[in-house]
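A single protein chain has been omitted from the complex, and every remaining protein chain is retained in its original position.
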């Protein structure tokens, strides 16, 4: 069975309407949803990238879209066996592909405020039914990218801070310095959470990026940081 | 595959027990859940109505039920190809149908506090298996209705306020006055969120009702309003 994953900043009330629309077009699909922080294009970009590593034959419908209903354009991206549908606002910054279609919105009878349901869900259902994505608009080769390096990409529900930094030249228990916004703090380089219980920790996270945490505590709250903030990690 | 949607004011701990019960009776079903604000019969009534437009062959089990285990009665409603099961407390105010069964609770070995699991989920499983709803109680023609006009029906996770008002005689960018509770505010009539970034906006929402919002801000929090509050929108 193919999968659809709806990555959006809105709640079940809206995602269930999208699900109903999809199922009215194609029944044989497994649909899951994940909510990101309201308006957070950066965390959506990161989540889409990370989840796409674990799913094949999957359509990602991505809706963080404050400019819905205006001149902003939407796209469909094909990569390997996955498709990505959503506004071209940076949300697909981490998806590398040159198979891009710019959606022709005039082909759809859409409300002004909910393209997720009235356009993207309809396209997803039709892709499931075998329709070619070139039917939905014209080819394009570039999508909008936003710079994610040295930024906070995501904060998980424990307050662990996932950064856009891939690696650091450090060994187990090395002392590190972290600069976030105007703040500077100390941290210890570790392998897992409970390796260090007093100080902030830096470790290679399960997404392949460096993360900043604190054992059984909420690093993001203590440091008062947000997704998108600039971050630098270096050895003293 | 048929669908079940559980609309309730309780969390996964309870909906998963309902799901286990349903699956023990009939396996071939897709089950989704949506949580509404605790005790909010009005928002549940609205959500049930709005979702029922997008789902066919679906059983809605609706449990916002502070008077569970008392003399309050429960009903099964059939409408087109959908069924609705839940307490007769106004939760089905927006469902127009005359096929109503009042559930005979004595037919079930139920706990006093969780009819969602012990009665409604059992009925849903049996309907999936083809059982006639007349087996579960006696016919009735009326259900309890609560007045939803000129009220706030729902507040979404952005703080957009969905009202029970269907239309207003206004044009794009017209100035409007809104009266909520004792407060009066100005607003601009627009087509979508980003059409106006300073003032409150009123627009025809994706549910077909007028909504009150503020671009990338939380209108409901700023105005300090709740579901059920009275609202009036008019041209100056």
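Order of writing sets the labels: A and B. Residues in every chain begin at 1.
As a working rule, a contact is a pair of C-beta atoms (placed from the backbone, for glycine too) under 8 Å apart; a residue touches a chain by one contact, two chains touch by 3 or more.
Given the structure is predicted, the values throughout are model-derived calculations rather than measurements.
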item: Touch criterion as defined above, residue of A:50, A:150 or A:199 at the omitted chain; value: A:50
item: Touching residues (missing chain, whole complex) on chain A; value: 1, 3, 5, 32-35, 47, 50-51, 53-56, 154, 156-158, 191-195, 203-206, 215-216
item: For chain B, residues in touch with the removed chain; value: 9-14, 16-17, 19-21, 23-24, 27, 35, 38-39, 66-70, 111-114, 117-118
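Following the convention adopted for this analysis, only the chains that are shown with their structure count from here on.
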item: Chain A and chain B, separation of their C-alpha mean positions in angstrom; value: 30
